[in-house]
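The complex appears here minus one protein chain, its other protein chains still in place.
Now for chain A:
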Amino acid sequence: MARIVIDPITRIEGHLRIEAQVDGGRITDAWSSSTMFRGIEKILKGRDPRDAWYWTQRFCGVCTTVHSIASIRAVENALKIKIPPNAQLIRNIIIGIQNVQDHVIHFYHLHALDWVDITSALKADPGASSKLASSISDWPNNSATYFKEVQDRFKAFVASGRLGPFANAYWGHPAYRLPPEANLMAAAHYLEALEWQKDVIKIHAILGSKNPHPQTFLVGGMAIPIDPDSQNALNADKLIEIKRLLKKAQDFVENVYIPDLLAVASYYKDWAAIGGGEGNFLCYGEFTDAGGNQWFPSGVIVNKDITKVLPVDQKKIAEYVDHSWYDYMEGQGKGLHPWNGESEPHYTGPKPPYQFLETDKKYSWVKAPRYNEQPMEVGPLARVLVAYASGHKEAKEAVDMVLGKLGVGPEALFSTLGRTGARGIDCLLNARQTPKWLDELIGNISKGDYRIHANTLWDPSEWPAEASGYGWHEAPRGALGHWIRIKDKAIFNYQAVVPSTWNASPRDAKGQRGPYESALVGTPLADPDKPLEILRTVHSFDPCLACAVHVTDVAGNEMVKVKVC
């Protein structure tokens, strides 16, 4: 029986620590802790609700659009503002490419090194990599010469004796199973994806000035004007550039990401039975069309039962702080709905520097959100499962394609591998659907509709004395909700319950583990000093921790909080 600690968990956003109990080569228990707190929420109180999107955007620089989207939706919902169709479509394009780019970066730059041994790539025969790559895709960069160039670049790098970000990793670990040629192919695509991501995300710079942190969102619409006859607005030149970049995005996803994902997964099929967790899933739905319908359906799945998709009822969401460093005014043991949320920080952990956290008491800055008192996993797997179980045509086709190619059944989705696979499927669906939003936008413009903002209710003097609302969004990492109360033109109460809060949550009042924690139980561990397997499962969730932190106003019960992504 040994207690191991991984801190920092690298290749994520934010500060995450995992402590695990290991017995007989398996994890018997695990604790997930966020070790950073900012308290941005407190700062929001009393400010202009129209500014909230800019503040909350800073929860996260990785999924850099998601809080803006949730925030403007929350204010629009509170003030009953209906945005013009073009603004909706521009948001859809921004959301779509965010998801696509974010998933690719996650796969290649944050997750791949859990499965790919870069040092093995040095030993590969570039001809064999070429053959492998050509057998799974007709991507142009499949020649032996190309793979040799990449290999030479890595060889020269290693020969320098200074491995930089590749130093001290778990290279040579027995759990790495790809043959050298597959490792070289993946290493090449690691570099290609790095180039690709900076290009395709220029869509955000065209529509929203820059990325990260695009500056274009407005309560009531978008700030990018449309006018085909102006050089200062969205015109044909810019639209066609977006079209080109969306095609580039789709090409890479279809011809590199998905084939790589399937190739890598085929060597790790045992991971389709590891890391499943409790099997409860929550999805808010996304991509609202002109008729108010969502392209990705919302829903709740309980206990891995995909024969039933339950409707989402926001009243069933509550957050607990029994194991989080916060106090509730009426004591712990009870969850609070976001409307009435509190988050008075109260650190009771060990004084740094410390070796272990007191995991039987409070041990994280993340709260424990629960739906109907149950922990919920959110993210691409939840999104894909809800869509699949709801009979969504495109999702069903994509899921069946992936399962068919790997020769596994739908039960394989409830696993570390399933989570990683679902992210690829989600990416593919977004990559194929986003160009359609663009076509629709172009269609509107050609009909002479240049509206990008509602205009009504922009001026706070037109607002009611009090208003409240909420905004939901399916971020790359899953279900994100912002709740706002507006009073006297200012933010009275603001709270976000974000994907990584759901997934990284500690235990609740009943002692129920959060999704990372449940998923880790039972995971085999070949070498406790090199816990590669823990990284695999934790990374399969795509942690984004900067998010997960609340605070409230010191003054009584006027709570303002927010967490993130």
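The criterion applied here is as follows: a residue touches a chain if its C-beta (ideal position, glycine included) is under 8 Å from a C-beta of that chain, and two chains touch if they have at least 3 such contacts; residues count from 1.
One rule holds in what follows: contacts and distances are computed from a predicted model.
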{"item": "Complex member absent from the view - protein name from UniProt, among \"Electron transfer flavoprotein subunit alpha/FixB family protein\", \"Urea ABC transporter permease subunit UrtC\", \"AzlD domain-containing protein\" or \"Hydrogenase small subunit\"", "value": "\"Hydrogenase small subunit\""}
{"item": "Of A:165, A:291 or A:448, the residue in touch with the unshown chain", "value": "A:165"}
{"item": "Residue, one of A:89, A:105, A:249 or A:336, that touches the chain absent here", "value": "A:105"}
{"item": "Options A:51, A:125, A:289 or A:439, residue touching the unrepresented chain", "value": "A:51"}
{"item": "Hidden partner chain, residues of chain A it touches", "value": "5-15, 35-40, 42-43, 47-48, 50-51, 54-55, 58-62, 64, 105, 109-110, 113, 118, 149, 152-153, 156-157, 159-162, 164-171, 191, 194-195, 197-198, 201-202, 204-213, 215-216, 218, 220-221, 223-227, 230-233, 345, 347, 349, 351-355, 450-453, 455, 458, 530-531, 535, 546, 551, 554"}
